[in-house]
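The block underneath contains the structure these notes are about, expressed in structure tokens.
Here the complex is missing one protein chain, while the rest keep their positions.
Let's look at chain A:
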Amino acid sequence: MIQISINGAAREFAESLSVSQLIVELELTGKRIAIERNGEIVPKSEHASTQLLDGDVLEMVVAVGGG
């Protein structure tokens, strides 16, 4: 069991997973999002190869209406 903070909320997963797997898990496949892990951006090209660890802090953002 690992615990990851996503956008300020703690979430638990049965085992370690990659960023790509997390995107599938959160039903965000195909959505245009950007991800920061422990303060560092994870480029799209590295989603599959970036393995998430217990205690990681993620920020996942999207473009919304604003001025």
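Following the convention adopted for this analysis, a residue touches a chain if its C-beta (ideal position, glycine included) is under 8 Å from a C-beta of that chain, and two chains touch if they have at least 3 such contacts; residues count from 1.
Here is the rule we go by: contacts and distances are computed from a predicted model.
So which of "Thiazole synthase", "Carbon-monoxide dehydrogenase small subunit", "ABC-type spermidine/putrescine transport system, permease component II" or "5-oxoprolinase subunit PxpB" is the UniProt name of the chain that got left out?
Matching the unshown chain against "Thiazole synthase", "Carbon-monoxide dehydrogenase small subunit", "ABC-type spermidine/putrescine transport system, permease component II" or "5-oxoprolinase subunit PxpB" yields "Thiazole synthase".
Need a quick check: the contact residues on chain A for the chain that isn't drawn.
Within chain A, the residues that touch the unshown chain are 6-9, 26-29, 31-36, 41, 43-44, 59-67.
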